[in-house]
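Every protein chain but one is kept in place in this view of the complex.
Order of writing sets the chain letters: A, B and C. Residues in each chain are counted from 1.
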Amino acid sequence: MDTHLSADDLKFRDDVRLFFTKASPERAQQLLKNPSTFKQGTLDWQKQLYEQGWVAPFWPTQYGGAGWSVTQSYIYERERVAANAPDVLPFGLKMVGPVIYTYGNEEQKQRFLPGILTGETWWCQGYSEAGSGSDLASLKTSASKDGDDYLVNGTKIWTTHAQHADWIFCLVRTDQSGKPQNGISFLLIDMKTPGITVSPIHSINGVHSLNEVHFDNVRVPQANRIGEEGKGWTYAKSLLAHERTAIARVADSMRRLEKLRQLASRETQGRSVMIDDPVFHARFTNIEVELMALEYMELRVLAAVANNQNPGAESSLMKIKGSEIQQSLHELTIELAGVYGAMETTESATAADIGHDFGNQARQDFMYGRAATIYGGSNEIQKNIIAKHILGL
Amino acid sequence: MDTHLSADDLKFRDDVRLFFTKASPERAQQLLKNPSTFKQGTLDWQKQLYEQGWVAPFWPTQYGGAGWSVTQSYIYERERVAANAPDVLPFGLKMVGPVIYTYGNEEQKQRFLPGILTGETWWCQGYSEAGSGSDLASLKTSASKDGDDYLVNGTKIWTTHAQHADWIFCLVRTDQSGKPQNGISFLLIDMKTPGITVSPIHSINGVHSLNEVHFDNVRVPQANRIGEEGKGWTYAKSLLAHERTAIARVADSMRRLEKLRQLASRETQGRSVMIDDPVFHARFTNIEVELMALEYMELRVLAAVANNQNPGAESSLMKIKGSEIQQSLHELTIELAGVYGAMETTESATAADIGHDFGNQARQDFMYGRAATIYGGSNEIQKNIIAKHILGL
Amino acid sequence: MNFSLTEEQQMLQDSAARFIGQNYSFERRQKDTSLAQGFDPELWRQIAELGWLSVPFSQQNGGFDGDATDLMVLMEQFGKGLVALPYLPTILLFGRLLDLAGINTSYSKLLGQVIEGNIQGSLAFMERQARYQLSDVKTEAVRSEQSFVITGEKALVLNGPNCDKLIVSARTSGGQYDEEGISLFLVDANASGLSRTDYRLMDGQTVANFYFDQVKVPTEQLIGQEGKGLMLLKRVIDQALLGTCAEALGLMHRLTDTTIEYSKVRKQFGVTIGSFQALQHRMVDMFTACEQTRSLLFRAVCSAASMETNEHQKNLHALKVLTGRNGKAVGNEAIQLHGGMGLTDELDVGHGVKRLMVINSLFGDADFHQQKMVIRSLEA
Partner (left out) sequence: MNFSLTEEQQMLQDSAARFIGQNYSFERRQKDTSLAQGFDPELWRQIAELGWLSVPFSQQNGGFDGDATDLMVLMEQFGKGLVALPYLPTILLFGRLLDLAGINTSYSKLLGQVIEGNIQGSLAFMERQARYQLSDVKTEAVRSEQSFVITGEKALVLNGPNCDKLIVSARTSGGQYDEEGISLFLVDANASGLSRTDYRLMDGQTVANFYFDQVKVPTEQLIGQEGKGLMLLKRVIDQALLGTCAEALGLMHRLTDTTIEYSKVRKQFGVTIGSFQALQHRMVDMFTACEQTRSLLFRAVCSAASMETNEHQKNLHALKVLTGRNGKAVGNEAIQLHGGMGLTDELDVGHGVKRLMVINSLFGDADFHQQKMVIRSLEA
């Protein structure tokens, strides 16, 4: 039992490190922070990765993947986060891409995969609906046959970056009868199609990244349906386990923990600094211990995957712990900021003007982070899954 | 809004204090600690209270109660605990007594109440059964009519001090048909009746106070039934709210907290003592804060009772918080004792021999204290009650 | 032993509940907080007419002479109504400090205008490095002839952008951390040498950092004794703390009730989510958190008559600890049980949570007060 890296892996790690130092991720992060430059920053960064051949390493090589081992993917992810380099947007590369190359036909692969890799096509996800949150299968957006097309009607919600998107992949109901899961199909829809309107949802952290997408008799060629009609649920579900493991965001939390340690070593309390406050430090190590465990929980899952075992319900466990840890980090950070944790910066009152350089970010992270225990299947749902599928209750 | 005591109340408090200083409760506590002298100690102590007229102050005056106000009862309880004086056993004085004078007939009152007050009759409670814990109404012990008698068959469990008892009050099933609650009757049974056998249950703290009581065709005169047949459930239930409020044991926890503070001020850790350990003290104050709140929660309930309002579901809340606080006190105390918290004293190895004067007690309290969240309606049941009756869920 | 309200208090509660219920919907809050001031001055005038601005002030200053219970009653309704008004900065901090500073005709005149709702005030007591320590003051006031000259920066001044006058804590002697040597000054918002940066807190209220560059203040605007300002400051903040905890309790109740109601209508898997036992038990925990906090609030209110006593101080610390912890728990659960909707700006839930978080950070958070409590008990 060991976690040693082979000589090749070490070599690979050095290559990755070198790449990220050259890629100057700071600049990318700056562009991403600002809503007005967000899209450009995303595309620039993706371009760099694409040219390096690392934009979708986990894809099969014949479609442009890098053919990395599980360990290599793990190393890459660690180095990326350590370098504070942005992740790619998941919707094209991690969500619809794999669905297309796994379940799509030749023509669909030819048509859509290249644009996903280059970033030329910006994708968003149309799964959730107001009425169906945890109960996704109850979705109502309908697609009724009309000649060679479908007519799509309904409203999708929580659609991230829909305002930038060229295409949306949707779960729609093509059959009202029978078990809800069985009547669902997987459609690719051009956002420029008449009848689509996007309306923003403003989050409590003051940021606009979520949207509602309304479909009013939107005409979609049946050729844009992935696989069989009524099988959409199966296609979408096959990705969820991977998604949950990713949602744990272990490496990201490790970086945040270190950042928090630095901030607390600087934030004064009378003559001393907060990191020397025994109660604060106890709360800090509570998180650290949990994270040390989660780090190895992830390694165990990866090792299982490497041995071609399915992560399965363990991924639910990682999602629960990972999101809990993210939130306790946000909480401790905002509390470290004290009343400054409530401040909102503006052009006329920047962090520098106000004299506090992490309060505003801590507030945004805390608020946005509340979603971690909700999306990707709420933690309550994950517990139900574990109870049923692991504990047999 | 205030918690001032009237001059009369203050006078009353001094009287109570004086009584308890004279009554030398330490001696009583000594006798109660040792199983061989437990019964004698119980009876002696009850005799003292009886002679003072304080053995059942909460009873109606015509049956021997003291006619105290809610505030007086509260003051009495605080002073009793502050003096570390034992409480009376509840089974006769707090449980069956009230049932008898509320729902019993004249003859039953004449026959049973005096013995309860003097302690001449030792009562135990026959409610729970192996099959019916939280679901008490599902009890199976049956009483079938046979001439002027009932024939009782079945087994009661968790019967405290049954090995000392002269009489037992039981909930038995007199009707198998219909809603389970409706077929239950309230019987008083002489423990000397042929067909009754008592077998001990040994607890994980090594103490024997619980028993199983088996009934094999036990003949009980119908005259020993309280009130109507099939109404037993109602009679028993009318007491539960009061029981739950009592189970909170606020005053007792306050005394334990102070004791813990003293122990922690003495227990060394290197050059300092544990109470100066910031993390330990934080855990200590966590409990203290909760207890400060519970103390006023109790006052609020008492004030409500004083205004002839029914404590009702608030008592469930007190039961939950009270038992949680008891357990966190036990936990922190046993952890303060370190490895000594695991020690078991014997005649040949007393606390003095071993050199640790609270480890053994801490262990027993911790183990026995696990029951606090289980008996009197488990905390899970209390939460169901609140959800249903207060939150309307 | 008595926890029921007097007739007067009951009337105050009812009228507050009624007025807020009728005039202050969540949409109203959204509208008001979008205004430059972060609240609606018209509403301020209305509650002045209702007499609410006079509640905590002494009779000698034209106040209602309300006690801790009166304050609790009113503040809890502000919380329940999610009301955005500068009652804390202008009344409980600025006004009460003048009120407690002793008989002084000019203060009385000023307070008269405060009570009429014509003046907005602020108390500038926080500094960047001080975290929650009131005695950590770097801002200096140097005496020169008939005035003091103040230099330094005060941060997070509540209502700062709106205030006509502010009271500032500055050091007239001693070192940065000394409890002695802190003095309080009444300053005009437009005094020369005084500039500020305006911004908002997440609950929509406006705040400012004030920069004092050689601001001249006549000696008669020194409040109380020179160098003895901390004690007065502490007394004012102790009372404000009690009031804001009452507001926090109102917010916790609102969030709990909203969540329970939502769980009764929100359906998933064909049933209301309120029918799931795991969620039921968690809503019971929310309810318990409210009741527990109320109990401790009552406790602190009952000891408030004897403010300086060790007992009341301990009760206040405990109250802030529990309000902070329970407030966090209730807020997080309210969002979680509302799911994605709880994270949208259009629902009141998130706004209640943000206000609750601001309150819990003001005057020291739970951990801070727990440690104060520890120190106190070790001294005792």
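As a working rule, a contact is a pair of C-beta atoms (placed from the backbone, for glycine too) under 8 Å apart; a residue touches a chain by one contact, two chains touch by 3 or more.
Everything quoted here is computed from the prediction, not taken from an experiment.
In the complete complex, the residue from C:Q60, C:S106, C:T219 or C:Q277 that touches the missing chain is C:Q277.
The omitted chain makes contact with chain A at the following residues, 1-5, 71, 74, 261, 275-276, 278, 281-282, 285-286, 288-290, 292-297, 299-300, 302-303, 306-307, 314, 317, 320-321, 380, 383-384, 386-387, 390-393. Residues of chain C in touch with the missing chain: 276-278, 280-281. For chain B, the residues touching the absent chain in the complete assembly are 128, 131-135, 138, 157-158, 201-204, 206, 210, 267-271, 274, 277, 279-280, 283, 327, 331, 334-335, 338-346, 348-349, 353-356, 363, 367-368, 370-371, 373-375, 378, 380, 383.
Here is the rule we use: only the chains that are shown with their structure count from here on.
Annotation: 39 Å between the Cα-based centres of chain A and chain C.
Note on chain placement: the centre of chain B and the centre of chain C lie 43 Å apart, centres being C-alpha means. Multi-chain contact residues of chain C (touching two or more other chains): 370-371. Counting partners per residue, chain B has 278, 282 as the residues that reach two or more other chains.
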